[in-house]
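A single protein chain has been removed from this complex, and every other one stays in its place.
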Amino acid sequence: MASNRASVSIAFRSISKHYGTFKALDRIELEIEAGEFLTLLGPSGSGKTTLLMLLAGFARPSSGVIEVAGSDITRMPPHRRDFGVVFQNYALFPHMSVTENVGYPLRMRRCPREEIDRRVADALELVQLGHLAERRIDQLSGGQRQRIALARAVVFSPRVLLMDEPLSALDKKLREQMQIEIRHLHERLGITTIYVTHDQREALTMSDRVAVIDGGRLIQLEEPASLYAHPATRFVADFIGESTLLPVARQAGRFAYGEQPVSIANPVPPGAGEHWLVVRPERLVLLDGAAPDGINRFTGTVEDVVFQGETLLARVRLATGDMLSLRRDTRREVMAGLPRTGEPISLGLAAEETVIVPERAP
Amino acid sequence: MSATGIESLAARRAGRPDANAPELAADERRERLHLFGLSLPALLVIGIVAFLPTAWLFWLSFIDEGSFSLAHYERMVREASYLRIFWSTFEISAVVTVIAILLGYPLAYLLSQLSERAASLLLILVLVPFWTSLLVRTYAWLVLLQRRGVINDWLQGLGLVDAPLRLVHNYTGTLIGMTHIMLPFLILPTYAALRTIDRDYLKAAASLGASPLRAFWTVFFPLSLPGLMAGALLVFVLCLGFYVTPALLGGGRVLLVSMKIQQNAGMYFEWGAASAMGVILLVATLGIFWGLGRLVSLDRVMGER
Partner (left out) sequence: MHEPFVPHSRRLWLYAFAALVLVFLVAPVFIVIPMSFSGAQFLTFPPESFSLRWYRNYLESPEWLAATWISLKAAVLTTLVATPLGIAAAYGLNASRTRLATMAQVALVTPLLIPVIILGVGVFYLYVQIGLVNTLLGLVLAHSILAIPFVMVTVTAGLRQFDLNQERVARSLGATRLRAFMTVTLPQLRNSIVAGGLFAFITSLDEVVIALFISSGPQSTLTRRMFSGLRDQVDPTIAAVSSLLIVLSVALLGTAQLLQRRR
């Protein structure tokens, strides 16, 4: 049932949504390539779901244009947009069987009976639930419901697939399995997919590109690896992955943490407000003796060490009073080399791993 | 396409995609209007059949012999017979409310202490009379309380009284009938409020050394007050405008506001007098409901905690 239509591009042009004086979305500019898997990532209340609702047509923007395949669909009613939507709570119709649910979009399109039967069977096969065709919805498990919702959203070969936190109601194991399945489904169908989540790990796992949204604004749009490595603002650095942020100040053209100048091999993104040194716990190395050139050195005492299974987390109080986290794997030889609680420690961060971000975008 | 549509299309071509705000706002208004429009038939019926005549009565109450006048209201303040009617309406409503609290609160309390299953079974006994037409229930009391009725039969049979008691067509009968009709209105909200009170509070109070009685009065009762007050106000306000039961069980010896309104309008066609009384009754009723609304929302806030 691979989508025989060419996939389409999407563009948000200066999309704003106001509720009274509250700006839920503020001049969003975003272009999504045909066939791309793009994730809208942000904390709750950031506006990411609102943006998805505007794209689906369930609400309309206060101003701005949404284009799909180059044509303006801003004022088009949802039933003519030809988008598949999957909600967090699945929104399966409880008064219909699995087959009737999946066949719903085809019945709305007045497809002939045989075609409906065939395409429903194909879609159920695609999510490997062909054997549940005659079940009632309340007889399905959470993971099965999720797949049925997915089958219903793709059965009519929609132009775009929209998913609003589709996995957040599932437990961790199932969620991780579904992430991979959805990813595979996307590769098979090649359908342009917009995925909303507040889970940064999920966003990094699944997406071609991630759009970070906060306070109704698009903060950064990047591929997962470079988003992680090069956050554009303090918010992104804090929200994506694990990090400690240390305040740095510009002194005579270079940044310094306290009195200590910071060696840095990456450009500092433009922005406003204070600047912060982003320290990822797994990028720190243990130093003994003096730091070689191009390595930033931090000294302090070990406050506590927490064993977490595959890794451990050590918290270090620096001489400045700030706290820094260090993550190590738990192989015996690595653990043996670590100082114990209360002992002094010296940590290094290579200039290539050193990132400084502004408080906010310009 | 509308003129603004063409303009904004031009603006967009000129590179201003946010120029479409007016047409989007118009779409939004249209959709809201369509949705709101779905309520118009209902609003129309209720507006014409309920509000228009009520407003008309309001108007009539200020008209005497063809011109604006407060005469109808003045009469109500001056004439002792009117004052008496207002007073007895207020009095019987208050008495019924107090009796309903005394009878209903212990029952609601007991139900709230039972298991959910047992309570819902016993609640059927509250709901069955609640669902039964009030005319039927009033009829039942007439049959039970009349001179040769069931109660007098039994009292005489047991040798408790020599001659039949006058139990109906008077104040006593009205009181019994009204209390019976109103009791479910007190029990149901009170029970609902009592159900939401966490029993752990009582255990905590007991563990802190309070006797059961003391724990009840210092912990449980204050928490149940909003529900009880809501039920009591509901009973009181429903009594104020009650017509059927007092008219049938009072036997003309109890004259309440509602009955006087009916007489003035239905028998003497004294619209002005009927309207003025109606307006006073309406203002009192809506005022109390307004207060009740505030109380119930308070109740909800406490329930969420």
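Order of writing sets the chain letters: A and B. Residues in each chain are counted from 1.
As a working rule, contacts are C-beta pairs under 8 Å (C-beta built on N, C-alpha and C of every residue); 3 or more make two chains touch, one makes a residue touch a chain.
Please read all numbers here as calculations on a predicted model, not as lab measurements.
> Could you tell which one of A:K17, A:K48, A:R81 or A:R328 touches the chain left off the display?
A:R81
> Touching the hidden chain in the complete assembly: which of B:A19, B:L194, B:M229 or B:L281 does that?
If we include the chain that is not displayed, B:L281 is the one touching it.
> Touching the left-out chain: which of B:P41, B:G66, B:G159 or B:P222?
That would be B:P41, which touches the missing chain.
> Who touches the missing chain here, B:T54, B:S88 or B:T196?
The one listed residue touching the chain not shown is B:T54.
> Could you pull out which residues of chain B are in touch with the chain that's been left out?
32, 35-39, 41-43, 45-47, 49-54, 56-57, 60, 103-104, 106-107, 109-111, 113-115, 122, 125-129, 131-144, 146, 148-150, 153, 180, 183-184, 199, 202-203, 206, 212, 240-241, 243-244, 247-248, 258, 261-262, 265-266, 271, 274-275, 278, 281-282, 285-286, 289
> In the full complex, which residues of chain A touch the absent chain?
56-58, 77-79, 81-85, 87, 89, 91-95, 104-105, 108-109, 152-153, 156, 162
We adopt the following convention: only the chains that are shown with their structure count from here on.
> With centres defined as the mean C-alpha position, give me the chain A-chain B separation in Å.
Chain A and chain B have C-alpha centres separated by 53 Å.
> Mind pulling up the chain A residues that touch chain B in the complex?
13-14, 16, 27, 60-65, 74-75
> If you look only at chain B, which of its residues touch chain A in the complex?
12, 17-21, 23-25, 27-28
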